[in-house]
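Of the protein chains in this complex, one is absent; all others appear in place.
For clarity, chains are labelled A, B, C and D in written order, and residue numbers in each chain start from 1.
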Amino acid sequence: MNAIIITALWGVIMMFGGVFFKKSTTPKFWAIAGIIIVLLANLFEFFGHPFFNVDTKGMLKFDSFGLHFNTIAFICTLLFFLLNGKDFEKIGMHVSEYFALMFFVLCGLSILSSFNTLLLLFLGIEILSIPLYILTGSDKRNLKGNEAALKYLLMGAFSTGILLMGIALIYGGNTLGSFYIDAINLGTGNLPVLIAGGLVLILVGISFKVSAAPFHFWAPDVYDGAPAVVSSFMMTIVKIAAFVAFFRLFQTSFGAMQHQWQMLIVVITAATLLIGNITAVFQKSVKRMLAYSSISHAGFMMFTLFALNDTAKEGLLLYAAAYSIATIGIFAVIIKMSDYSIEGFNGLGKKQPLLALTAVIFLLSLTGIPLTAGFTAKFYVLMAAVKDGHQLWLVVLAVICAAIGAVYYFKVIQAIYFKDPVPGVNDEINVSSSFKFLLVVTAALIILLGFLPGLLIDWIYY
Amino acid sequence: MEITQILFWFLSALALFGAIGVVASKNPIYSVLCLIIVFFAISGHYVLMNAQFLAIVNIIVYAGAIMVLFLFVIMLMNLNAETEPMKNVYMKLAGVISGLTLMIVLVAALSHSDSANTLMRPGTSVGLTENLGKALFNQYVVPFEISSVLFLSAMVGAILIGKKDVVKNRI
Amino acid sequence: MEIKWYIFLSLTLFCIGIIGALTRRNSIIVFMCIELMLNSVNLMLVAFSKMHMAGANILSYSMASSAQIFVFFIMIVAAAEVSVGLAIIVLLYRNTRSIDINFLNRLKN
Amino acid sequence: MLGTYYTFPELLIWIPFITGLIAIFIKNEKSVKMFALLSSIATLVVSVISLCYTDVAAHPEFFYYNNVSYVWMPYIGSSFSVGLDGMGFLLTFLTAFSYPLIFAATYKSEYKNANAFFALMLLTQAGIMGVFVATDALLFYFFWELALIPIYFLCSRWGGEKRIAATFKFFVYTFLGSLLMLVGIIFVYVHTAPVTPDSAHSFSINAFYNAALSSGQQDWLFWLFFIAFAVKIPIFPFHTWQPDVYEQSNYPSVMVLSGLMVKMGAFGVIRWILPIFPAAVAKYEHLVMALCIIGLIYASCIALYQNDLKRFVAWSSIAHLGLMSAAIFAANELSLQGVMLEMLNHGINILALWIVVDIIEKKTGVRKISQLSGLAGKSPALAIFLVIIAFANIALPLSNSFVSEFLMLNGLFDFNIWFAVFGTIGIILSAVYMLSMVQRTFFGKANVVAEQAKKMSAGQGIVLFALVVAILFLGIYPEPVIHLTQSTVTDILSKMSLK
Partner (left out) sequence: MDAIQLIYLVPLLPLIGCLINGLARNVLSKTIIGIIGSAVVFISFCISVLIFMQVSKEGFVTQNIRYFDFIHVGKLLIPFEFQVDQLTSLFLLIITGVGFLIHVYSISYMKEESQSGFGRYFSYLNLFVFSMLILVLGGNYVIMYIGWEGVGLCSYLLIGFWFKDQANNDAGKKAFIMNRIGDVGFLLAVFWMISAFGTASYAPLYNSENGIISSITALNSPAIVGITLLLFVGAIGKSAQIPLYTWLPDAMAGPTPVSALIHAATMVTAGIYMIARSNILYSLAPVTLAGVASIGLITAIVAAIIALKQNDIKKVLAYSTVSQLGYMFLGLGVGAYSAAVFHVMTHAFFKALLFLAAGSVIHAMGGEQDMTKMGGLGKKMKITYVTFFIATLAIAGIPPFSGFFSKDEILSAAFAQSPLLYILGVGGALLTAFYMFRALAMTFKGNFRGTAEQEHHVHESPAAMTIPLIILATLSIVGGFVGIPEVFVKNANKFNDFLSPVFAHSATFMSENHVSHQTDLILIIVSSVLIIVVSIWGYNKYKNYTPSPAVSENAFVKAVKNKFYIDEAYDILFVKPYRALGAFLNNIFDQKGIDGIVNGVGRSVNYGSRQLRLLQSGQVGSYLLLMVIGLLILFIIQLFTK
């Protein structure tokens, strides 16, 4: 509850701050301060000191999993703010408002990590989404941004409709007539038709949010069209929030009858992996390539839904952290460049050795090379799937896709290190030493998680 | 046939007619009007089911506020003429076919559900404003508060988007 | 009245909404079709609420009321969504003088 | 002095790893070269001391007690545990022995960003060492990849014109293979019994050996592991990356690739496939061996056709490895013992061959066989070395590979006479292409290119001499090696027969 309330409050503070902050850098500091406070508050709650005693009538449940996830998400956000705080000015003038919206998103995220009724799932998803529609279109004169915003809005609303229909059917089919997700838990019989139909619709609705194929079509366009800072935020923190909701709902409500609907996840996972990875191969723009790669990572995270066991839980958190940190890191590098194409990266190793090195570490992590967090994360989700023991071909498909993934990530690495710089492209990259330091810290985090994942996942059992 | 049943069929027909009108009419203004018809029909259903509060809210919020907003925007953009050019016929056809298929699939599936033939009990007091109000402010106070965040963000967003920027020097 | 008629009705409305969203090019109408979908959900929820209202006991009472409250929230959200959505549509219209979604193809492949 | 015996496997990893990290910060080219050389010598010293420390043949159980084990990821039953058995001793020694020679033989070569080059070389060494000492499946996989990444950067950064595409193919190919193996590792892991109370399963090698796998599961697990190793070795038809990479890369990397990384594949099969999936091995060994033998003859045919010395060596290596892999799958005492010897011998021979090719290219600036002629007249010393090395490569008696190929073929013969017959055809063909190469480059009248040849440096001379001594010594008295690895062989065989 701490996180929900404080993020909302801080959103309001930032909102009004827009009137009072005169210097353009002030909102950034306030935002960083806010996220640190949120993080601390969340940690207090995690260690058993909630600040607010609100009777939620069981609609929110603050378990260690959700709170732990919050911590991860807030740390990622902190990194994101620290690395990219300055770049919000590139979007437009209303920096403070952008931060306000992001805090509202974080509020939605906190709800999604702790909801216990479908009503709050719905509200959480909407609180998560509506600010994003705006953020996507926040660069008002950028036609691509406008287009992305409208696409996102229309498709998002459409998927909301589907999600709601699913919820309605679940409600109808549920003999208790309740929206509580633990009340839907049906034991081990056959899925009633209404529930099954509702399940499919809800699955589609949330799959849309996590950009799983074939409901991913918005993702490349929106990530590409939105301002890079916003894309970075959407691809990481927002996506993992949707995943955590996904996992929470399906484990609690339908976990017992997992094998009756597992095939759906299999189909979605396979499609997501294939489409995400294969389409990414041909992309020329690194930003768009990362958009597709984020789809492929969604495919990997779908494995946690496929398995729904404890390892999957650990894997989800690990993957969320590994994927988010690496993506935020690589985006922080990309944002510093003026040309997002792969050629733009040519010879970065010579021009900016440190930037190049950290970028390579992030890319290696995304590829899933051992000693980076990306590997451990992939390892955990695959382990979860193997532990489940069904449909092992899917795991094999996943690793084949991971190998395809190596193809496009390594194209960037090749450009960075093995190709000569193109004169006139990305020549004026100016980065402060604090930024470099932060990048190094981020990279160090990646590597630390790479060989000591226990630092992260042990807390689930706190 | 009881009067409720007659009313049910009438309202259903009205709603379907309106819905088809929304989709089919070329003029956006007509679409809006058809949608309002649908909303009224649905409100009628709510009344039939004794969900009076929702019936009123539906009319106020949807038919009143939202649809006026739509109408405003359409007027603003001067879209009352039939400006929409023909969409690709195949895409249209595909859209219709897949939509209908979905309907058939859904209907076919759900008509086999156990509770399909359960009788409804329309005459209860659940839908009355007083009862719902109590539920809302006791049981549902947390979501209610949370929805304020939603509105806040929508508000901020709408302002952010709608505000005209002072021209800023960009490098 | 059996519940199935309401199910069919709202499903039909829902699918008409979907068909509209698939076939129309005017983004406002697409948006309206989505509203139609939301309304069909509302109708369904209310119908189910009445179905669950089996007895006069507290449990079934709260069961039934929960759905109606849900509908209420859907309406709230829809309103918020519409405000944001129309803002975006207006923004786009300001920039391109068109609200035809088929012209939205700067981003593809 | 160096602490207790169980620190050796660790030292073998950490010395190159840490010195590799340090090397990044040494900007001066000369000092980083010297630093790398000293580091590799230090590793060699440790390896030699470790060899002297104990007699594994007398104490085969040593492997299971000497391994040091840190708690690493207790919650999933993985630990940082490393240990040396006979095979491990042999291969770590080979690695430790090769590195100083590689550095010394290429001491005169110059590189852009020498610090990065040597750092990556040392990191590769750490990875390779790790593969050979790891007694935990997950750790094994870690090192397996750790060895791959630096070598990828090495080959891609320093080399010929088409290096980027060639090494990229290599990378994706091996990466895919190892990912498949990862799936296999996870699957076996899920079927192991716990060792630590914290976890439900265990990654330790013993747990893997005792994993309860039905023969149906073994069938496809076998292939998952096999592809990873087959790509690395490489076994026909997974070999196509190799000639390109060898052709395009710089010499030190190629030496590491062909001399050491290839052994990782063979090692993997022996350590991780044979004892874990004996049923599947029994089922597929004929198929796999047929592939290996086809590869042997296939590569021998192609080797004769090659005009580029580097491609030539690549194909000859593929041919030898075909025989070696076939012998691995024959899985009897003779063949496995032969393989153990061959791993060492092939490492030595191919290293020597690469050094000769390197010298030729450095001396003449030419690598095409057709452009070379009569080098023997110009540099008789090199010619003698080459002839000895060439004959070692074709397994002439009293050279090291004779013993190993004798044992391998004998093992093959015991397994199936026809495999041995076709294997020996490979021996004939190896003589054909090897002698043709020697003839075309070294004999005949000296041409313009040969006339301009520069002298071989003293360092290279010493390295080659050391290698030739090793070749002859192992050819005459291979007993120490056989003695070293016999416990491993019996251990593997008993594990195979137990299950």
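Here is the rule we use: a residue touches a chain if its C-beta (ideal position, glycine included) is under 8 Å from a C-beta of that chain, and two chains touch if they have at least 3 such contacts.
Computed from a predicted structure; not experimentally measured.
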item: Where the missing chain makes contact, among the chains that are shown; value: A, B, C, D
item: Candidates A:282, A:393 or A:437 - the one touching the absent chain; value: A:282
item: Absent-chain contact - pick from C:23, C:49, C:68 or C:83; value: C:23
item: Contact residue for the chain not shown (choose from A:264, A:354 or A:431); value: A:264
item: Contact partner of the left-out chain, one of A:93, A:200 or A:440; value: A:200
item: Interface with the unshown chain - residue positions in chain C; value: 18, 21-23, 25, 27, 30, 101-102, 104-109
item: Absent-chain interface as seen on chain A, which is shown; value: 150-151, 154-155, 158-159, 162, 193, 196-197, 199-201, 203-204, 208, 213-215, 217-218, 220-221, 261, 263-264, 267-268, 271, 275, 278-283, 404, 407
item: Positions on chain D contacted by the hidden chain, ascending; value: 169, 172-173, 237, 239-241, 298, 301-306, 333-334, 337, 374, 376-377, 380, 384, 387, 391, 396-398, 402-403, 406-407, 409-410, 413-414, 417, 420-421, 424-425, 427-428, 431-432, 435-436, 439, 442-446, 476-479, 482, 486, 490
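The working rule: only the chains that are shown with their structure count from here on.
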item: Whole-Å separation of chain centres (CA-atom averages), chain B against chain D; value: 70
item: CA centroid of chain A to CA centroid of chain D, Å; value: 42
item: Between chain A and chain B, centroid-to-centroid distance (C-alpha), Å; value: 31
item: Multi-partner residues of chain C (each touching 2 or more other chains); value: 3, 7, 14, 17, 31, 47, 49, 51, 64, 66, 69, 73, 77, 80-81, 84, 87-89, 91
item: Touching residues (chain side chain D, partner chain A) in the complex; value: 72-76, 138, 141-142, 145-146, 149, 153, 156-157, 163-164, 168, 171-172, 175-176, 179-180, 182-183, 186-187, 189-190, 224
item: Sites on chain B touched by chain C in the complex; value: 4-5, 8, 12, 15-16, 19-20, 22-23, 28, 31-32, 35, 38-39, 42, 45-46, 49-51, 53-54, 57-58, 61-62, 65-66, 69-70, 73-74, 76-77, 79, 83-85, 87, 91-92, 94-96, 98-100, 102-103, 106-107, 110-111, 115-122, 124, 126-127, 131-132, 135-136, 139-140, 143, 147, 150-151, 154-155, 157-158, 161-162
item: Of all residues in chain C, those that touch chain A in their complex; value: 3, 7, 10, 14, 17, 21, 27, 30-31, 34, 37-38, 40-41, 44-45, 47-49, 51-52, 60, 63-64, 66-67, 69-70, 73-74, 77, 80-81, 84-85, 87-89, 91-92, 95-96, 101, 104, 106-108
